[in-house]
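Coming up: chain A.
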Amino acid sequence: MTLQAELRVHRDGFTLELDLVVEQGEVVALLGPNGAGKTTALRALAGLLPGSRVTADGSSWDGLPTEKRPVGVVFQDYLLFATMSVLDNVAFGLRARGARKAEADAAALRWLTRVGLAEFAKARPRTLSGGQAQRVALARALATSPELLLLDEPLAALDASTRLRLRSELGRHLRDYPGHTLLITHDPLDAMVLADRLVIVENGRVVQQGTPREVVRQPRTDYVAHLVGLNFYRGVADGTEVRLDGGGTLTVAEPARGPVHVVFAPSAVSLFTERPAGSPRNTWRAVVAGVEQHAHTTRVDLDGSPAVFADVTTATVAELRLRPGDPLWVSLKATEIHTYAR
Partner candidate 1 sequence: MRRALAVAALLLAGCGSPAATGPTKITVFAAASLTEAFTTLGERFEAANPRIEVVFSFAGSSALARQINQGAPADVFASAAPANMEQVTGTGAVTAAPVTFARNTLQIAVPKGNPAGITGIGDFGRAGLKIALCAEQVPCGAAAAEVFEAAGVTAAPDTVEQDVKAVLAKVSLGEVDAALVYRTDVRSGKDVEGLDFAEAAQAVNDYPIAPLAKASDAATAQAFVDHVLSPEGREVLTAAGFAAP
Partner candidate 2 sequence: MRSRLPVVLVLPAVVGLAFLLVPLVGLLVEAPWGTLPAQLLSAEVGQALRLSLVCASLATLVCLVLGVPLAWLLARGDLPGRGVLRALVTVPLVLPPVVGGVALLLVLGRRGLAGQYLDQWFGISLPFTTTGVVLAEAFVAMPFLVISVEGALRAADPRYEEAAATLGASRWLTFRRVTLPGVMPGVVAGTVLCWARALGEFGATITFAGNFPGETTTMPLAVYLALETDPDAAIVLSIVLLLVSVGVLAGLRDRWIRA
């Protein structure tokens, strides 16, 4: 069974035109920068914004108000009802859909037990930690057994360590959930870990979609390349020579022809103060534009033809004494470069 959506929202000069397909049991991540229209898409699916067509398992949701749609939503800041107990929050959807109180409470308690918060049933939401609130929000959304589960940046409000733990826990719940899941996030890691398929949105339109593996290997926009941490260029291939649109030429191992995307990892780039001996084919001069310390490596931003990011070890940094403005030689093996048709 498949959920198909044609989302069409026009307002305040912004246009969202997004076609989505989510298979039964599939987790699709909608990934994109801020302002790309991700939350607008979620609201359109939930019926909070008009003008979109959704068909789920052959039946249309058109014209259905939000409260009649079989959706469950986990909002970014959870939106737990402060005036109700945790149990009443989780039972709310069942009660709203006509379940008797005892029945709804029992189901809610089962859900709280599943997310490990049964002992907080009588607590007020404001006494919960961020991670606990997130799990209650998930239980509340799943308790009504929705056909479509919508998660809006479910981990964004959490601190780093809670986030790590809850990411894997959320993954487990999503695997158990039989319906369709749409995860909205701007965090590539959340998307890669939790989703079966990524849909990347920029300016209200899909720019790329595929499995996490496909997207990582073959980014199609600067945004995606930056997300997955690759050097990314457009160029025209002629055999093993690729002339880059932004200037410079690279030699690649696999011959190609016509317009291509070119990617390579920053860690594949080597830096030298002198022109390296033996002169590999891809060697060019560059100037240090910036140096940024990451967890275990240092990322060097270099101006040149082409401009390039290089990840180097701390030892290399010490040896080369990198400072902005320093001239360097950049070298790259042809076998490290990956090209694919545009």
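The candidates were selected such that all candidates are chains of the complex that A comes from, given by their letters.
The rule is simple: contacts are C-beta pairs under 8 Å (C-beta built on N, C-alpha and C of every residue); 3 or more make two chains touch, one makes a residue touch a chain; residues count from 1.
These numbers come from a predicted model, not from an experiment.
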Single touching candidate for chain A, where 1 or 2 all sit in one complex: 2
For the chain A and candidate 2 complex, residues of the former touching the latter: 46-48, 65-69, 71-73, 75, 79, 81-84, 92-93, 96-97, 140-141, 144, 150
